[in-house]
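Only a portion of the chains appears, each positioned as in the full assembly.
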Amino acid sequence: MKQLVAVLTVLLAIVVIWYAACIPMNIKGVLTEQERAGAEVVPPSAKDRRDMGEIGLALRNSFAIPATWAQDRPRLPAPHQVAIELWETTVQKKITSKRSLVYHGWVTLSATILGFAIGTGLGILLAVGIVHSRVMDLSVMPWAIVSQTIPIIALAPMIIVVLYSIGIQGIIPKAVISAYLSFFPVVVGMVKGLRSPDAMQLDLLRTYNASNSQVFWKLRLPASMPYLFASLKIGIAASLVGAIVGELPTGAVAGLGARLLAGSYYGQTVQIWSALFAAAILAACLVGLLGLIERAVLKRMGMAQR
Amino acid sequence: MGSVIEAKNLDLTFQTNDGPVHALKDVNLAIDKGEFVSFIGPSGCGKTTFLRCVAALETPTGGTLTVNGMTPDEARRNRAYGYVFQAAGLYPWRTIAKNIKLPLEIMGYSAQEQEERVKNVLELVDLAGFGEKFPWQLSGGMQQRASIARALAFDADILLMDEPFGALDEIVRDHLNEQLLALWARTGKTIGFVTHSIPEAVYLSTKIVVMSPRPGRITDVIDSPLPKERPLDIRDTPEFIEVAHRVREGLRAGHEDDV
Amino acid sequence: MMVGLAILLWLAGWWLNTRLASGPYADTRAVRILAPLIFGLTVIGVWELLVRGLEVPLVILPAPSVIWDRFWDSLPILWADFVQTIIKGALSGYVIGCGAAFLMAIAVDRWDFLRLGLLPVGNFVAALPIVGTAPILVMWFGFDWHSKAAVVVVMVFFPMLVNTVAGLREATAMQRDLMETYAATYWQSFLKLRLPAAMPFIFNGLKISTTLALIGAIVAEFFGSPTLGMGFRISTSVGQLSLDMVWAEIVVAALAGTAFYGLVAMIEKLVTFWHPSQRG
Amino acid sequence: DEVTLQLKWVTQAQFAGYYVAKDKGFYEEEGLDVTILPGGPDIAPTQVIAGGGADVTVEWMPAALAAREKGLPLVNIAQPFKRSGMMLTCWKDAGISSPEDLKNRTLGVWFFGNEFPFMSWMSQLGIDTSGKSENGVEVLKQGFNVDPLLQRQADCISTMTYNEYWQVIDAGVSPDELVTFKYEDQGVATLEDGLYVLEDNLSDPAFVDKMVRFVRASMKGWKYAEENPDEAAEIVLENDATGAQTEEHQKRMMREIAKLTAGSNGALDPADFERTVNTLLAGGSDPVITKKPEGAWTHQITDAALN
């Protein structure tokens, strides 16, 4: 309850700041438009206004302030403009329409999920290898860390082309990038998780003369669950970023990334913002969904106390 | 060679970054079948290390150690040990019954036999009816009893307990001590028991091994004159106090150098 | 032939590492450094042989030797790009973003209301695909490094904030009660208890942020830049099919990223020498 | 027979001919099953074709020649675009009226292979591109949109006659606020959208035959698009998966494109090629190509297709 009030207050503050920020951000564009429409603007030349302070301009031309919240192609769209765009492109469009964000969201989501599945699977496998083989631990783990310093996002176009060249197209190149991004958090979390049983718990199984696979299935795997879920939540958000990035270079075909790009290409800021928000909402939903699964699984396992 | 556990000139040196640590030096000890042996001594004197050697969790660097005439590792593969650690160490994702089933699953008992044994040991440790609870739903004392039940569920000859009651309060501890004695009488297992508490050691054991650190060695082995039947009140008798006094003296002797 | 050689090299490298890992010196520092090195060299060797053996076109994947030559031939360009992207864009954004997040974390820690209200919102924003903000920020802050720094600020802010807030709550109840019995003021207990206790978390945030900063600065250059910078070079070189140049930039990025990360990790070791994870 | 075509850019009227040919069944009539892959800001069509991801690609000649010098033997088999649509669009109120006025300004330029004509133009004018100075300009790597101009971050930006220029106009700027320099008029025009294939393939008669049919059908598509611009634009819209294109913009683009394709029957005019090469060779300190390319184009396909 208290939390709700706090969150709402913070949100309200953000919205207020946002509206306020629209004034200086958009005032120059608005004044230019007004000037073209024949309104009296001080100073009258766009060139003079170029180097002037935005706030001063807004004060001197206060009649133009409402227009800063209703521009067609604002530098910063007002919250309600984004909300209306979101509403129109989700609820009011047929979901099969290419103008529907639901359609684009679905395109991105399917790549995200495929990539996430690949990344998670590989990540878990690698983690199992690292935990069980000292060679892998010694030689591969440091490179897994170095691999994260490579700006994979910058390489996305090349990856896509290389995959094209071996005949892989469509959803898979995107999924590969999103798998690459989700893979690392899963490896790190899973290695930590599989190593989380303490020496005592391992010794206990040793006194039972348990085999390696028994140790894995009965101890390491269940013990790693909380770690796994924590890293899955990071991983899925990373996957979504990967899928979106993967959509950028393939050109504006379909997906939220393509939508972002097309918005940017045609200067449709409102469209950029609504695609951004759609992506964030999608990410929040995915993370939330994983959270629910986590709760359910851990509860069934008896690890969620109370 | 009637001993179940026999150590001769046992040595164990750990190589650490700060140089070698002599955890055990020249340890000689024979434990007979059915004995209740307590190990007592200041922190770091090698009690845990000795128990771990017996259970083949640690490999001695010198001397010989036999368990039932075999090497400890052979005995381990024959599943000769039930080991109880200081903390209960139950798996939080398994119910109490499932926790007790764990060794049975690993050792490949049939499902039906598993059920039966779980039922039996739960009764043995007074936890009947708690099988479906998760560990965190139980008090510390109950968890510790469940972990003892887990060690009892399969037919290990030897029960090794490393400060099993260290984390519990005195009253709960008294109660568990009483129950442990009863259990020992009923099953006739050989028990190795590490403790820091003099009264506990004296109350439980037929033989008390006093150890001292740097290097870890045995300074005294006291055979208890107390009868097998031991009510809690026995702790106020002069015999008890006499033994306790001897243990304390032994401890103090090996403890001179530090605090 | 080359392919066979590649397989052989791979097996040899793996065998060597297996020997090292199970050998008597497995725990020494030398092996810890050697093993990944051998692995890396093996990968490079296999790559070279495969590219030659399978005659992979240069425009798809250049061989390491080609990349190496290009790297040495283009040092001045690479250096200029490095300065533009890493020093000006990434580093300044990193400092501003982490600093701002730190101050915000103190505020969040000080006023519970902020923590309750801001953290969930922060988590939502953190889930935003920040890359998407790059075109917007380029539009706002211009083409030079300022917009890159702005992207970096946005990218590192929330990871740093979340970690620092978690760190400031890290001191145990007991440690805080102790301060209470001394009747310590808020700032006394902040400086003497909560801040030092938070250090491992703060450094965790700082470490995560290093790679984010690099990625942010490079990607932002895709959306407009002066004719300089690593992201600029990568994208124009792809257009010119100079894939060797692209990979040379990637080498720079990986080196810079590893060095940056290593530097922060080293400072962490000095500052949090007391933490069990550092005492090892 | 299957043919994969890689476009240079996103789905828009710039490629109407191919979409029309596909939609109207011209390809089918020739017994071809054509897949059209849209491009994008970070896709290098040359790289795609090098990797075998496409049989034929739409590319601009400077990029194709540069790739050829890099060891990727691309050959122009047809040239549907006769004229260049690239130009520099500037604010008039910044005081620019002739190319001389560009000195000491900030200019937005596309890179990714599209910067070559600009560079040679500047070097012809004797303008240094390494920074603002009395005799130099500051060059920005322009993104995909016209914001740098609208936000006045640059005094001039690169635009295409059929696309970005109209985006500036759509943003509410009136044409008389702007000054444009068409590369065509400055004598530095280079050949734009042509069809390119790998040289090796041309020795395969089956492939050549396929290309002959492809070019024939594509040119039929282009001529149809020229005559029916509105219908062509609608066909393009139907093929745009982003749903971001507007009808008005595409129709206008189609009409502008028609001006560029007019006068080409698909065969490359060697004189245009010479001009392009000369422009590129004059590319200043860092020329795109260093020597005259040999065998970079052929009439083999067009001769067969058009006669």
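Letters A, B, C and D mark the chains as written, and numbering starts fresh at 1 in each.
We take it that contacts are C-beta pairs under 8 Å (C-beta built on N, C-alpha and C of every residue); 3 or more make two chains touch, one makes a residue touch a chain.
Everything numeric in this text was worked out from a predicted model, so none of it was measured.
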item: Formula of the whole complex, where the shown chains each stand for all their copies; value: A x1, B x2, C x1, D x1
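Quick note on the criterion: only the chains that are shown with their structure count from here on.
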item: Chain of greatest Cα-centre distance to chain B; value: D
item: Pair of chains whose C-beta contact count is the highest in the structure; value: A-C
item: Chain B and chain D, separation of their C-alpha mean positions in angstrom; value: 83
item: Euclidean distance of C-alpha centroids - chain B vs chain C, Å; value: 50
item: In chain D, residues with contacts to at least two other chains; value: 41-42, 44, 47, 50-51, 143-144, 147, 151
item: Contacts with 2+ other chains: residues of chain C; value: 60, 135, 139, 222-223, 235, 238
item: Chain contact graph, described as a line, ring, star, complete graph or other shape; value: other
item: For the chain A and chain C complex, residues of the former touching the latter; value: 2-3, 5-11, 14, 25, 75-76, 134-135, 137-143, 145-146, 148-155, 157-158, 161-162, 165, 237, 240-241, 244-245, 248, 257, 260, 264, 269, 272-273, 275-276, 279-280, 283-284, 287
item: Of chain B, residues touching chain A in the complex; value: 52, 55-57, 76-77, 79, 81-83, 85, 87, 89, 91-95, 102-103, 105-107, 134-136
item: Touch list for chain C against partner chain A, complex; value: 14, 17-18, 20-22, 26, 31-32, 35-36, 38-40, 43, 60-61, 113-114, 116-118, 120-121, 124-133, 135-136, 139-140, 210-211, 214-215, 218-219, 222-223, 230-231, 234-235, 238, 243, 246, 250, 253-254, 256-258, 260-261
